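Here you go, one structure.
With one protein chain held back, the other chains of the complex are shown just where they sit.
Our next item is subunit A:
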Amino acid sequence: MARYESLLDACGGTPLVGLPRLSPTVPEGAPPVRLWAKLEDRNPTGSVKDRAALFMVRAAEEAGQLRPGDTILEPTSGNTGISLAMVAKLRGYRLVCVMPENVSTERVQLLRMYGAEIIFSPAAGGSNQAVATAKQIAAEHPDWVMLYQYGNEANARAHYETTGPELLRDLPTITHFVAGLGTTGTLMGTGRYLREKVEGVQVVAAEPRYGELVYGLRNIDEGYVPELYDATVLSRRFSVGTRDAVLRTRQLVEVEGIFAGFSTGAILHAALAVAHQAVRVGRRADVAFVVADGGWKYLSTGAYGGTLADAEEALDGQLWA
């Protein structure tokens, strides 16, 4: 059945597609090692964040924290804002996004098109400046509601109740799940579900390693780990630099015809690492990874063409995931 009562009902249920050309070749007689892509760009606004946005808004409605006409405030570097803007529009809320000015112009245009209002925090000054801006706005508007995706259990629950069951249904032989680590919601929710159902499943995180600007803290004690994060859910965690992320993003479209954003390239890099390790030890593997969004929003970076060094430079200082 592919008919839905409204766009919100069309969230999730995304295709899982095999990658026969990118999957490693195994020696004759060895067990197969296969890569599978979960196409989360097929969600209503084109990213995996639709699942979390919908669950967080519903949870806040059920808890009586959101009433029609309320204003939602969310600091976001893009996709969550776009998802929330769509959900807010259809559910009757106003959305104000606080975002750093070093995000791609397509994201800004998309947010405005969906009806969100945007307040920029300066890129210079890194996270300290972002914190200062966000705090100031929050203090000026005590009646605005923040869903706080980094600590909102409905974010992880969206994946526990939807992404995880979908993966198990479509790939009962799954051995590895690989996703990006940001709010950690996708990995925590899907990871917990799969660990309960699949003995020995490996839950693998790929986190983007940005340019130095993003790590511009004054000292280590200002560091931050999302409240949702529980390291015991993960089996391994990879840090993927811009160059590897761009290389894999290009490979994905060149070899398999999947046009994805750069965070997906980082995730594929980690997925290939675990797949090749399985080949080396001669073990069967069905590696499912998340295609977090399509590449459309990142075209203006210019990082899909030219040399890898050019692309790396183009993305330096940008929040590409």
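In this text, a residue touches a chain if its C-beta (ideal position, glycine included) is under 8 Å from a C-beta of that chain, and two chains touch if they have at least 3 such contacts; residues count from 1.
Keep this in mind: contacts and distances are computed from a predicted model.
K.L.:
Absent chain per UniProt: "Chemotaxis protein CheY", "Acyl carrier protein", "ABC transporter ATP-binding protein" or "Molybdopterin synthase subunit MoaD"?
P.N.:
Result for the unshown chain: "Molybdopterin synthase subunit MoaD".
K.L.:
Which one touches the absent chain: A:12, A:46, A:100 or A:164?
P.N.:
Touching the chain that is not displayed is residue A:100.
K.L.:
Considering the whole complex, which of A:181, A:246, A:272 or A:290 touches the chain not shown?
P.N.:
Spelled out, the listed residue whose C-beta touches the missing chain is A:181.
K.L.:
Which listed residue (A:23, A:47, A:76 or A:301) would be found touching the missing chain in the intact complex?
P.N.:
A:76
K.L.:
Just one of A:147, A:179 or A:252 touches the chain that is missing; which is it?
P.N.:
Here the residue in touch with the unshown chain is A:147.
K.L.:
Taking the entire complex into account, which one of A:130, A:252, A:292 or A:315 touches the absent chain?
P.N.:
Result: among the candidates, A:130 touches the missing chain.
K.L.:
To test your reading of the contact rule: which positions on subunit A touch the chain that is missing from view?
P.N.:
Touch set of subunit A with respect to the missing chain: 60, 65, 73-77, 98-100, 121, 126-128, 130-131, 133-135, 137-139, 142, 144-154, 181-184, 205, 207-210, 212, 214-232, 234-241, 319, 321.
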